[in-house]
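So that we are looking at the same thing, I have put the structure below in structure tokens.
As you look at this complex, bear in mind that one protein chain is not there, while each of the others sits in place.
Order as written gives the chain letters A and B; numbering starts at 1 within each chain.
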Amino acid sequence: MNPLTALRRARRHLVVIAGLLTLAYMILPNVVVMVFSFNKPTGRFNYSWNHFSLDAWKSPCGAAGLCGSLGLSLQIAVYATIGATVLGTMIAFALVRYRFHGRGPVNSLIFLPMAMPEVVMAASLLTLFLNLGAQLGFWTILIAHIMFCLSFVVVAVKARVMSMDPRLEEAARDLYAGPVQTFLRVTLPIAAPGIAAGALLSFALSFDDFIITNFNAGSTVTFPMFVWGSAQRGTPVQINVIGTAMFVIAVLIVVAGQLVSGRRARAGSAS
Amino acid sequence: MTETASTGPAGGDVRLAGISKKYGSFRAVEPLDLTVPQGTFFALLGASGCGKTTTLRMIAGLEDPTTGTVFLGDRDVTDLPPHKRPVNTVFQSYALFPHLDIFENVAFGLRRRGIKSVKKQVGEMLDLVQLGDHARRKPQQLSGGQQQRVAVARALINRPQVLLLDEPLGALDLKLRRQMQLELKRIQTEVGVTFIHVTHDQEEAMTMADTIAVMNAGRVEQLGSPGELYENPRTTFVANFLGTSNLIETEILGTDGAGLTVSGGGGCKLMLPRDRCSTGTAAGGKVLVGIRPEKITLTHADDAGAIPEGRNRVPGRIADTSFIGVSTQYVVHSPVCPDLAVYAQNIERDARLVPGADVVLHWNPEHTFGLGADQDRSAGEGEAA
Partner (left out) sequence: MTATAARPAAPPAAGEPKPRPAPRRKRLVPYWLLLPGILWLIIFFVVPLVYQASTSVQTGSLENSFRVTWHVQTYWDVLQQYYPQFLRSLLYAAVATLLCLVVGYPLAYLIAFRAGRHRNILLVLVIAPFFTSFLIRTLAWKTILADGGPVVHALNALHVLDLTDVLGWTSGDRLLATPLAVVTGLTYNFLPFMILPLYTSLERIDHRLHEAAGDLYATPWTTFRKVTFPMSLPGVVSGTLLTFIPSSGDYVNAQLLGSADTKMIGSVIQSQFLTVLDYPAAAALSFILMAVVLFVVSYYIRRAGTEELL
């Protein structure tokens, strides 16, 4: 191949090359996290490679307080997801399906938390809790998480409900389904993907939140706060083990889901 | 299904009394009285926005009327929610539940009414619409025509007193639409349920319905059998919306028994039966005289002598012709009307009938109709799809 053709070909695939480079940039830290989960660091910090070891994988809870914080984060994420999903779904339905006074202010109120740097929300919420003399901890974290996840649920569910044909619900009512039956048998199943998307997003946001939690946690330690603290005091290898395990499990679930839905679609069209 | 034809008790007419619908200051439906006799195929025909769908939705209970009452038989159902009315709807674009398969879509109404063993009924229903072997597919996996049949099956399985159809064939291509028209007519004859069918397609309405109500701007313009509406429209809207009409502005010269003589532009005298004129017949009054293009015969001016006596005659010159296959359409300039349309069957074509040729148009006066001259001559033109 002469160099000119090679150059021309490279130019044609410029987008592909640039895109894959970006992807590498995004994946690189995960690879590092994974590789360093097999490290046996010399000091307290796990930043430079020493030699291969399975020690951390053998005792994932070996670092004091790590698994406790992980459990707490999961617990808060589950409750925050349930709370935000229920409240957000209700708002989304009201916004799409009903006419009412004050739609403008409601929309702004939904939008503003997303347009606000986290640190501002974190600081102002702390001011409230301090003024009320509230005990910082599990409940203040949960309250804060529901608050900032709510808007994202509204957006996700709203998009889905908006694209839903209102005639489907009319058809259900026409076919002898009362209001409750219509909601349970038609509206909810069809809105489910949007609600699921909102719930997943809530879970991820809550589980991974650091800034707002850091302000309002008091002495309670969630998983991100544990990682933050260890960045100051010394990073146990187990952090990398947990990070890698979550990454692998999540990717496996996604891939399995893809395979199942793909197979189901094929089976459906073949029957 | 035939033997179970559920026509309900006698007196199952649908009766609308003074029913109307306002959205804010917009009147979608003007106060309307209408009775649809039990077991008939009834069409509400009109352009989009004329209020026909709103009327249908008020019968279904999906829309609350602003005024008036809906009766099913002798029962006032105005305040009943849709799920308590013995009425089912075939929705525009079908509204099949995407998360349920065909079987569950059809079984939906039965299940909601607490019927446990639905298998036999659903199977029979799917056979009626020839979809027996598609029961476990999802709606998205069916073609448009199949989806349409599922929608009909899903509504009919409930043996409603009245089946409402909202533009049920709008999403289908022309060929399939013709096929489904006959299919729907067959099903209606078989089950004997009252069908109320909303459509903007005049051909569809005329093919299927026993009675058509032509709606315009929230009012019923005229009601009657397809033949009646076509042959003797009472308004310019109906004359133009159903097929094509030539409308000629004339002045009444006088009456003679059952006949009416009028004079058009250029001193052209025309006759029409008095009972086919829907406006005052006093001498000196204005009247729009109408004639359908296919009723007119075109004769070259050289042969004018051969035209029998007693026919309405109008001289003219051919401005344009277009060959359609089964027929030829002519546009003729004439003193009575600048552009008269004439459709001639292609049986024996006269080679002299080309643009520029002088011709005489003539037709049987019995086919002429008269309309009030105070109306917009072009109302309803180009509105039919």
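We adopt the following convention: contacts are C-beta pairs under 8 Å (C-beta built on N, C-alpha and C of every residue); 3 or more make two chains touch, one makes a residue touch a chain.
Note that the structure is predicted; figures quoted are calculated from it, not measured.
Across the entire complex, the residue among A:Ala10, A:Met162, A:Leu188 or A:Val255 in touch with the chain not shown is A:Val255. Of the options A:Leu4, A:Ala115 or A:Val180, the residue whose C-beta touches the omitted chain is A:Ala115. For the chain missing from the display, the contacting residue among B:Gly49, B:Gly73 or B:Gly224 is B:Gly224, taking the whole complex into account.
The chain not displayed touches chain A at residues 14-16, 18-20, 22-23, 25-30, 32-33, 36, 47-48, 87-88, 90-91, 93-94, 97-100, 106, 109-110, 112-121, 123-128, 130-131, 143-144, 146-147, 150-151, 154, 204, 207-208, 210-211, 214-215, 223-224, 227-228, 231, 235, 239-240, 242-244, 246-247, 249-251, 254-255, 258.
Note that only the chains that are shown with their structure count from here on.
Considering their complex, residues 60-62, 81-84, 87-89, 91-93, 95-99, 108-109, 112-113, 136-138, 141, 154-155, 158 of chain B touch chain A. Residue ranges on chain A touching chain B, taken from their complex, read 165, 167-168, 170-178, 181-182, 185-186, 189-190, 268-269, 271.
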